[in-house]
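Missing here is one protein chain; the remaining ones are kept as they sit in the complex.
By letter and in written order, the chains are A, B, C and D; residue numbering begins at 1 in each of them.
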Amino acid sequence: QETVKIGLILPMTGPFASTGRQIEAAARLYMQQQGDTVAGKKIQLIVKDDTGVADVTKRLAQELIVNDKISVMAGFGLTPLALAPAPLATQAKVPAVVMAAATATITEASPFIVRTSFTLPQATVPMAEWAAQNGIKKVVTLVSDYGPGIDAEKAFTGAFTAKGGQVENLRVPLANPDFSPFLQKVADAKPDALFVFVPSGIGAQFMKQFVERGLDKSGVKLIGPGDVTDDDILNGMGDVALGAITTQHYSAAHDSPENKAFVEAFKKANPNMRPNFMAVGGYDGMHLIYEGLKKTNGQGGQALIDAMKGTSWTSPRGPVSIDPQTRDIIQNIYVRKVERVNGELYNVEFATIPNVKDPVKAAKAN
Amino acid sequence: MTIALETKGLVKRFGGLVATDNVSFKLEHGARHALIGPNGAGKTTFINLLTGVIKPTAGQIFLEGQEITGLRPELRVQRGLARTFQINQLFPAMTPLETIGLAVSERLGGGRDWWRVTGSKREIIDEIVEIAQRFRLTDVLDERTSNLAYGKQRLLEIAVAFACRPRVLLLDEPAAGVPEAERHELLATVAALPRDVSVLLIEHDMDLVFSFADRISVLVNGALFTEGTVEEVSTDPRVRAVYLGESVDE
Amino acid sequence: MLTILFDGIAYGMLLFVLACGLAVTLGLMNFVNLAHGAFAMAGGYITAVLMNRMGVPFLATLPLAFIGPAILGLVLERTLYKRLYTRSHLDQVLFSIGLVFMAVAAIDYSFGSQQQLIQLPSWLQGRVDILGVQVGLYRSFIIVICGALVVALQLILTKTRFGSRLRAAVDDPRVARGLGINVSLIFATTFAFGSGLAGLGGALGAEILGLDPTFPLKFMIYFLIVVTVGGTTSITGPFLASLLLGIADVAGKYYVPSVGAFVIYTLMIVVLVLRPQGLFERAR
Amino acid sequence: MSTNIADHVRSSLVRRGRWGIGEILFWLIAAATLYFLPERHLILNEIAIIGLFALSLDLILGYAGIVSLGHAAFFGLGAYTAGILARDGLADPLLGLGAAAIAAAILGFVTSFLVLRGSDLTKLMVTLGVALVLGEIANQASWLTGGADGLQGITMGPILGLFEFDIFGTTAYAYSLTVTFLLFIVARRIVVSPYGLSLRSIRDNPLKARAVGIPVNRRLVAVYTLAAAYAGVAGALLAQTTQFVSLDVLAFHRSADVMLVLVIGGVGYLYGGLIGAIVFKVLQDVISAWTPQYWQFWIGLILVIIVLAGRERLTERVRTLWKGVAGRTAKSPETLPKTSTREV
Partner (left out) sequence: MSDLLTLQKVSAGYGDAIVISNIDLHLRPGESLAVLGRNGTGKTTLLNTIIGVTRHRSGSIVLDGQNLTTARPDKRAHAGIGWVPQERNIFKSLTVEENLTAVARPGPWNVNRVYDMFPRLRERRSNMGNQLSGGEQQMLAVARALVLNPKLLLLDEPTEGLAPIIIEELLAALTRIIRGEGMSAIVVEQHAQKILGVTDSALILDRGTIVHASSSRALIDDPAALEQHLGVTAKKKPLRAASH
């Protein structure tokens, strides 16, 4: 029996370790549920820790390709980590499934890259539209000063001003323990809403300081893409998170049988963890690989990436498909609000924008 | 005779303490001059000022007629002003051989040389050998300096100053820690330097001072107290009262 | 304006709480203990676990967050650290970084890699208006604790013989022993105390800085900056440095957000180039 | 008698300059891996680069006593210089290497004046600060560096117009190894030269070094600049062989790792950096393949054990072993008769 090897390269240690953990757990869960043979071939998952450093990702990818002869690589927790090995994917014709990184341009870096996570503009533009429709006129954006943050800032500002809103931009350094000076600036500006993007880990600190400063009471709404209310840590934030409105493609509280089963199985396999949008990216990524391999009979390379294009299925997050043109994911974006459900905090979805394409590439296509 | 080293109105204050108090001092060419004075009188401070280890609060320093007051320490050495330290200053992880070799090769301008292997020059080797023998260091040449007995370290301290081939040599209690029997030989080596090398010696061992120096200056509370020949100073009752005490005799 | 000042002070105090343990071990004992953050993390996890899993009230966890790491510090000191006092700083760096790696992985293994969050009691949440200045309650709480710590530490170190014996033991342990100072006892006590302080800092800081297994690495730089800028021979030095850095950082980010990230580093470089021994080195 | 001593003196001094069998073997084995370990060339390439980086740190730390937690500044600058040149069409690797060395050397020269004063801790923090500020600049100047997304679109030309980089990393490894070797030879020569000796003396006791006429600051500036150039070359090698540069090249962990690597291998001994790079990378690779989540624990444990077992003694032993092997080629100087005290 032949084996098909999948190289899963993730930050398993360091500040972004929780991304890696969620994805690995989900990928393993998927394999456990679906078995480890596809089209008569045994699937072998090789997990590598890139510690969140791009040149290591690249080296690991290269080793996996050259030595382990993998058919497909996957993972990629951060934008630079996805971009670094992109030329390799092209050169070696090995498909790369991006399960986390969310900067819009990533899929353009190689015709062999396909994405099952999301893009920040994809999650952000609906936020701008929702805000404009719900009587919000003036917004301050506050984003972490790195690729995805700037992506979010641009997407939001563009979409919101197009609808006649008023925006002021603030950026905070990525390594920044204390938000107080920035929040004070927000307080001075007295906006209707504060749009925030920070990587999921520091979301909790941000929320707490937001409330500590009394911004919630002075009527500033907290909005943003879903990273700040990441399911992984949302429950621990406590009441401070209540009422935050975010747009994103996945919530652990998504009401569908697929999701219920997924969440339950995930929690069972990983006590103390709740699946978040990273996990669903990993889970769907494995699904995409399995489906692709089924179609190609275990064949990798160009055939596999072609087979992946246009695949559609019902994921725990809802219906999704891979855009054959851009190889990016098309999915529903949900507007959610943090509420207490059965004693636990969840992002409860209350509106759906169906079949959202990445707006950046959509704009280019027109 | 001409003046090898001169200070004019040299002052050094440490906070409220005046460690060097308006010292105007001349060291003549070829002199064998001693500087004595009570503990804490400011002798070491004076040497530190001369060599540029610390900066004076006021005053000027001249070496062979040229002002060196603001010059960096290493440039003073290159102009021929070398010293020993009262408390050994050595390179603990190097061997005496390397230490002496370093001083010699620096003097001969080898320090900028980064491509030749140390020790490939005949003249350097010969000089190392000569100095090592003179200071009885041949048997410990390859030991780590930090493992040497105190007395050997002391000899090395002086040997290094020697290796700089100074025109003016400042010795801060060179005989401290050296056994009685060897002190005289040590200073004999110094005394045997060519006559155009001027020496300023700080020492509390009056046997040595009196047999070595031809002039003595006495420093008390930072200021020059008196200066004169051995006879003048050793018999000066004021010097006896503040410094020599009763038991010292010529 | 005053709010910014207050925030700056509070942030500075927070830096101090975290760094003062290091000011003791690195500053006074001259031991490069990069694992300082690991003790702080231990304190933070003690508080988080006690609160979240056992429902112990926040205040009650604080003494334990001190004692736990202190005992841990004592045990490690007696078994491992004591062998390293005489070693080079590089050995100490290597060793303590090794400990940090172990602590990071061990915490990750036992509690997972996600953030640990705590819920402050309601009387510490929110803010009050004092003379027109909005003052965060928790931040005020930190300021008070910090003030008390500084005074207590300063008294211990300058007014008791313990302080001078400690410094003697650090200057020259061999001779200190030979003159009747029980160097190992002094070091063990001090180390345990420093670790306890770190733990307390971790517990107090968790709310604002967050707490996850990478805590010791993430904040190591900040601890070091405070101690270096403050100078290593006193407690007041790092204290004043914390205040200065805290205020400068907050004000810089408020008034010139575009260069906000540079402020603290640039300030550090400038201070250290002008005063290599630290800003507040005692000049007695 | 005195010619006897002179011979001894000469051989003692010159001995350090000779190549021992152990050293020759080391490099022969390194070269042999080009043929015998084809599937490991990628990690070997990384080892060669980190080895060179650590060697550069050793020049300032081991030989001149300047501790640095910000050596990544030069590494990163070199990487970005080479990367940006290649992205903008100047694809010749050697050109990039040269440019990186020059850029890093200039930065090294300028910042060297910041590390001339102060205690070890001060130096650590100042160098760290320089690297952090540089990292922040690279982040902000995203028009030039690609910011947090990393620098993309690097395509390298063939080395000397002859050797294309291949996906197996063979060319890359051969290239990095050759460059590292050549720079090693230069460094080796430097540390046994009078200049190198003067550096060691400064490390041991700067006060005394001044007192024997050594222009301490100038020597330190020179070696810091040189080390910066070395680090820049290492960074350029990384950029060229991975054809990607991201902000990590300037990150704190980069400086910290190289310090660990050097200290593990042994400070003040040129092979220390190389051996440390091999040990650290191989361990990390093996352990993290086995447990990608908790490999740090075992690395940590190993570090702790290395220190407790007496790192200095371990490296000392390696060093004497080295000398033992070397000794068979270079005639060891015969021991001297003790001179009696009366002889002089």
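Just so it is clear, contacts are C-beta pairs under 8 Å (C-beta built on N, C-alpha and C of every residue); 3 or more make two chains touch, one makes a residue touch a chain.
Quantities reported herein were computed from a predicted structural model and do not represent experimental measurements.
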item: Per the touch definition above, residue among C:84, C:118, C:183 or C:271 touching the missing chain; value: C:183
item: Candidates B:59, B:177 or B:228 - the one touching the absent chain; value: B:177
item: For chain C, the residues touching the chain missing from this view; value: 161, 164-165, 167-168, 170-172, 174-183, 233, 284
item: In chain B, positions touching the absent partner; value: 14, 32, 37-45, 86-87, 147-152, 154, 173, 176-182, 184, 187-188, 191-193, 195, 204, 206-208, 210-212, 214, 242-248
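Rule of thumb we're sticking to: only the chains that are shown with their structure count from here on.
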item: Labels of chains that are neighbours to chain B and to chain D; value: none
item: Between C-D and A-D, the pair joined by more C-beta contacts; value: C-D
item: Reference chain C; chain at largest CA-centroid distance; value: B
item: Mean-CA-position distance for chain D and chain C (Å); value: 33
item: Averaged-CA centre spacing for the pair chain B and chain A, given as whole angstrom; value: 73
item: Euclidean distance of C-alpha centroids - chain A vs chain C, Å; value: 35
item: Where chain D touches two or more other chains at once, by residue number; value: 136, 139, 253, 293, 295-296
item: Residues of chain A defined as touching chain D within the complex; value: 10, 12-13, 17, 20-21, 47-49, 52-55, 58-59, 62-63, 65-67, 79-80, 83-84, 86-88, 91-92, 103, 105, 109, 145-147, 150, 173-174
item: Residues on chain D engaged by chain C in the complex (per definition of touch); value: 67, 114, 117-122, 124-126, 128-130, 132-133, 136, 139, 252-253, 256, 259-260, 263-264, 267, 293-297, 299-304, 306-308, 311-312
item: Residues of chain B that touch chain D when the two form their complex; value: 51, 53, 72-75, 77-78, 82-83, 85, 89-95, 97-99, 101-103, 105-107, 110-120, 125-126, 128-129, 132-136, 138-139, 141-142, 160-161, 163-164, 182, 185
